Structure formats: structure tokens, C-alpha cells
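Other chains dropped; remaining ones untouched in position.
Each chain gets a letter, A and B, in the order it is written, and its residues are counted from 1.
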Amino acid sequence: MVTDPQSACFEAGIKFGSLYHQFAGTPVSPDSARSLERAMAESIENQPHCESVTVDILDDELEATLADSAADYTELTGSLMNVEMRIEYEDVTVRTKMEMEDGYPLMKLVSVEE
Amino acid sequence: MVTDPQSACFEAGIKFGSLYHQFAGTPVSPDSARSLERAMAESIENQPHCESVTVDILDDELEATLADSAADYTELTGSLMNVEMRIEYEDVTVRTKMEMEDGYPLMKLVSVEE
């Protein structure tokens, strides 16, 4: 009833939702961006079937956000990061990424390969 | 390259990961369980393609947790709730649920129907 590629895509979605809603709202500045990227990637890589996570907090976007603000940090949101993941489930490899579209972060399936 | 059923399963996973990691850790007691269930369901139903979410915080499990504790509330975790969701993506309906297995919350695809 459920195929391996479908299960692989479900697993990929779980990881993306987890990463986003665990870490959105975290205070972030240029100085703390690197440690946050690493912790996000390593924590989500703990989840089953999650082979690789890359989080890239966008320094230019972060600086632009801070330039409009009286504060020297902001809260992490989808507009401040690119994320890519690779999920392996049985013989299926799923690649996903997050990018901004119409002002909110869109999580996308890039490829599903058996 | 990516089929509608695969996309539907990806969307279903996103909602499950979002719900879990947004709300895990929320202080919960028997008196506040009903309002939390409702807010969880209604907030995640806002997400695209998410037609229905049911959250059932398990009163018996909650009472058992509190009986072992000096506090009159605890933090929401997977062992304290059942969740079911229905995702509609194009012509595909995906049903999912969460249940405990081997001591941690397992999110499962129940069915994928075109």
C-alpha cells in the first residue's frame, strides 16, 4: 500500500519540519551563526534515515536584517538560511532543499532515486 | 522525476515534524490538555495541503506521569499523545499517525491513495 519511495519522501518531510520548527526563533548573530549551523545539521542527522544535512545561514541576509534593527541579533527564520538534506530509506535516495518563495520558506523535493 | 504521491508523502512528513518539534516541551496538565490539543491541530491545519489534524493527549498516560512526580504538570512528549493527519495533495490523499514504538514516537504512513 505504501512504497519505499513514498516512505522515503515521508521521512524527508519529517526531517525538514523538525529542523525548521525546532530551531526557528533561535537568537542568531553573525558571530553565532556558524555554531548554530553545525548544531542544526548534527542534531537532525541523528534522526533515522537522515544521511546528510547542510545548513547555511545567509550572512548577507542576516546583516541586512540587523542593519534595519536596533539589536545586534535577530531570530532565525526561513529567510535567513538555505538547507539541503539527503535521506536514504531502503534503496531510495531523496534529496531536498529549502528556499524562499513568495515570502515564506518552501521545502522542496529535489529528486527521488532508486 | 517526483510523483504526486511522493510529494504528498513529503508534505505529510513536514506537518508531522512541524507539529512534534513546535510543541514538544510545552508544559501540560490535565486541565490544559484540551486547549493544547486544539491549538496544535488548528495551527498545523494552517499549513498547505493539511486537511485535518487530530491530537489526542492521553489523560491516562499524563496522570501516570504526574503520579511519579512532585509537580502537577509535565512537558509534552510523544508518549503522551496520539496524532492523526490527512494530507491532500493534487489527487492524492495521505493518512498518517504517530504511535509509540520501542520507547520513542514513531510517525507512520497509514495509506497513500489516488
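We take it that contacts are C-beta pairs under 8 Å (C-beta built on N, C-alpha and C of every residue); 3 or more make two chains touch, one makes a residue touch a chain.
Please read these numbers as outputs of a predicted model, since none were measured by experiment.
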Subunit number of the complete homomer, 2 shown here:
4
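Here is the rule we go by: only the chains that are shown with their structure count from here on.
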From the mean C-alpha coordinate of chain A to that of chain B, what's the distance rounded to whole Å?
20
Note: in the complex, chain B contacts chain A through residues 1-3, 5-7, 9-22, 94, 96, 107, 109, 111-112
